[in-house]
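The other protein chains are all here in position, but one chain of the complex has been omitted.
To keep things simple, chains are lettered A and B as they appear, and every chain counts its residues starting from 1.
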Amino acid sequence: MTTTTAPAPTGTTLLDVRGVTMRFGGLTAVNNVDLTVSEGEIIGLIGPNGAGKTTFFNCLTGLYVPTEGTVSYKGNLLPPKPHRVTQAGIARTFQNIRLFANMTVLENVLVGRHSRTKEGLFSAILRGPGYRRAESESHDRAMELLEFTGLAAKADHLARNLPYGEQRKLEIARALASDPGLLLLDEPTAGMNPQETRAAEELVFAIRDRGIAILVIEHDMRFIFNLCDRTAVLVQGQKIVEGDRETVQNDERVITAYLGAPLEGTGAAASTEADQ
Amino acid sequence: MTTEITPVIPVPERAARVFTALAAVATAGTALTAWTWTADFPGDLTFYGSPAGLQWLTLTGGLITAVLTLARYGIPGLRWTSPAGGNNGILLAALGTAAVSWFAIIAIAVDLGGLANLEPGGWLAGLTSLLAVTGALGLPLDRRTADSLGKPNYWWLLAGVVGYAVHHLITRTLRLAKIERKLPPARELPSWAEVLLIIAAFAVGLFAITFGIDTEYGELFTGYLILAGFTVAALAKTGLLQRLRALTVKHRPVATGAAFSAAAAFPFTQTSDQYTSVAANILIFATVALGLNIVVGLAGLLDLGYVAFLGVGAYAAALVSGSPASPIHVAFPFWAAALTGAAAAMVFGVLIGAPTLRLRGDYLAIVTLGFGEIFRITMNNLNGTTGPNVTNGSNGIPRIPDLQILGFDLGKKHLVGGIELGRFSNYYLLMLIITAVVVLVFARVGNSRIGRAWVAIREDETAAEAMGINGFRLKLLAFALGACLAGLAGTVQAHVSYTVTPDQYTFAEALPPNSAFLLAAVILGGMGTISGPLVGATLLFLIPKKLEFLSNYQLLAFGIALIILMRIRPEGLIANRRNQLEFHEPVIPAQSAPEDAVPLTKAGA
Partner (left out) sequence: MHDLPQQLANGLILGALYGLVAIGYTMVYGIVQLINFAHGEIFMVGGFGALTAYLALPGGTTLWLAVPLMLIAGILVSTLVAVGAERFAYRPLRSAPRLAPLITAIGLSIVLQQLVFSFYPDAKKARVFPKIPGDPFELASVTIQRSDIFLIIAAPICMLILGWFVARTRSGRAMQATSQDPDTAKLMGIDTDRVIVMAFAIGAAFAAVAAVAYGLRTGQVDFRMGFILGLKAFTAAVLGGIGNIYGAMLGGLALGLAEGLATAYIQHIPGMHLFGGGAWKDVWAFVLLIVVLLVRPQGLLGERVADRA
């Protein structure tokens, strides 16, 4: 297990976030946050409720247009359009699962292939050999991902009929279908029991072994520290510390934030989780 | 929902079964007697030994009830009609027979002015059909348990004492449960036999639909609808329809071929243009509804002004048709006119879609509704007085010449295989080709990268965007494709109806096609399916056409029917394949989601 110390990236930089700030009216949900993720890394993002973690995610994936700051991937500036971000190579899951409820498990993953295929309307109508090949490749790839996440047996079930834990897995499989270089996981273990959480850990490592870097938001400290090479702590929209397990665990500000003692200048950011 | 298998009337099962079967056979038998003394009632029900009109329906209903009852007896050779078991199907068939018989009795009494006009045979039909229902109520039925019912709903008192009594009878006395019984695995048949079964099924379907289209008077059509409705429900309960569906899925090319052959055979069963014109118009309506289904059913975009795209196509075709009333004096060949119509409709689709499809929510609904009205108003205004003269205003563009395709004049009669095909038969067959094209487009695109992206957008646009789908572009594509297909159908419609006028393209009108009826056809039939809009459109076209005896009340009846149907079956007559998958899972109860499944529909909303 890799446990390199703080800002010493192993490979080339994938994600480079500089000075991202997000304000909603007078409310600053995310304040001047920098973050980098390099190839092969698993980075954690923790913070108390309302710290602006999901808002930060939404800024990265183009769902929100950051008030200030830039996000670049592999050296290219990302446009604030979710589909362009995915095309560039960043895939995500959602905190409150958002599957395509009335599509089958397989179809959900096939939708994930959308940005890596380009068959248009006419080739769908004419169904030439190129179309068939692309379709069967997508199908194979999707089935391979379902095998990987252990859902292959349920490929024909409707997504909404899966139990909770499998819905989480399906969301990950769907995200992986877009062949991302970086996967953003928004609270992947929320609502899971300890066994399921351990299984999720295994899955995250397995994904990293496929050469995909991971940025993960979590509440579960143990999960994060078992998993992550580096962890950043977000409190009231600001990144207060970033580093390995020891650095974060021993940081006084983190302890204060989690035990609830008010920081100086309390106010604004407290209620941002309301709009997540 | 907890269910039990109990009879409504507690009698021994065997006795009830024998009684039901005998009563059903007796009901069928009464169709051979005279029901009334005078030939004044349409169809002439005065003969012994020769059923006519409504009597045929009672005969059919009685026989179906008898067959289903005997099938549950375990009589070999009949068991295939009731693969799922259960007796609810028998009750439905018996109810349908009773409903159609009593409808006949009431119709005779009303038409001829009094119950005195009934012969004993009529009374006998009413009596035996009720006995069959009574017998069926003695069979063990799938019902809700008495303690699973909630408090009585006294709101129904507002609907009057009778309304409350009916409500009470249905929900608290009968307590029929809507459970899906599991089908036992089908017996393996050689595939040629399965193919033959499919062909036989479509032949029966063609016969049933032809019977409906050919009904000559409203009473017969009403009776037909009553019986057809109950019979389809009964066969769905016995599992026969699911079996058939499984077969068609297994042999899809054969099933599609059989369906189109059956449809193409229709004009050859006709001796005059009277009903082929109806059928041609049904096809136009159904094709447009299928185009709308791409927009509404697949991409989830609510288009309330869709008929305007049909209008754009029709007007474009009329303008370039060579009609002397068109200010543009050109006569395009059909292929060019069809392209013009489709392209014009697509341009309008993009013009309307581009500004509105970027927005979320129901803005599209109001913009399309507005567009539909604006189209009509504009066509009315471009008459030379209130605007430049393009369309002749409310007089429309008349005298559109008949189509000539490759030297074949669609306006003339032709002999094909010894059978004369008239003008409307020609157009019907042309329209069938266009319908086939639209079905092909729908089926292929629906099950492709593009179609999956549409459904994903419909399900959750944010998640779809996060999968790399350009929501705006794909929605615009769906909208433009839908408009284009409607425009294509419009080019044929212009020629079929000789004249295009603005008032053919309104939001709601007594006769289809109009936007409200189109949407109703899609949703009533079943969103996202191919057969749904086709069935929905056929019903919605035939009902107002055939129920002219209701004259002033037909729109009223249509409105009431819409409300009731949405209450009984909000997912539409033909459930989506995706809904069918519900029954794939072994333990999912029909009504409630499993406890550990997240209610995805509301997630993040």
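In the analysis below, a contact is a pair of C-beta atoms (placed from the backbone, for glycine too) under 8 Å apart; a residue touches a chain by one contact, two chains touch by 3 or more.
Computed from a prediction, not measured in an experiment: that's the story for all the values here.
**Q** Considering the complete complex, identify which of B:174, B:366, B:436 or B:511 is in touch with the unshown chain.
**A** Among B:174, B:366, B:436 or B:511, only B:366 touches the chain that is not shown.
**Q** Which listed residue, B:377, B:416 or B:433, touches the chain dropped from view?
**A** Only one of B:377, B:416 or B:433 touches the chain omitted from view, namely B:377.
**Q** Tell me which of A:15, A:30, A:45 or A:63 is the one touching the absent chain.
**A** A:63
**Q** List the residues of chain B that touch the chain left out of this view.
**A** Within chain B, the residues that touch the unshown chain are 155, 158-159, 296, 302, 355-356, 358-363, 365-367, 369-371, 373-374, 377-378, 380-381, 386-388, 462, 507-508, 516, 519-520, 523-524, 527, 552-553, 555-556, 558-563, 566-567, 570-571, 602, 604.
Rule of thumb we're sticking to: only the chains that are shown with their structure count from here on.
**Q** Once bound in the complex, which stretches of chain B touch chain A?
**A** That would be residues 440-441, 444-445, 448-453, 455-456, 459-460, 462-471, 477, 481, 576, 578-579, 581-582, 584-585, 588, 593-594, 596-598, 600-601, 603-604 of chain B.
**Q** Any idea which chain A residues touch chain B in the complex?
**A** Residues 61, 63, 81-83, 86-87, 91-92, 94, 96-104, 107, 110-117, 119-121, 124-125, 127, 131, 134-135, 138, 156-164, 167, 174-175, 177-178.
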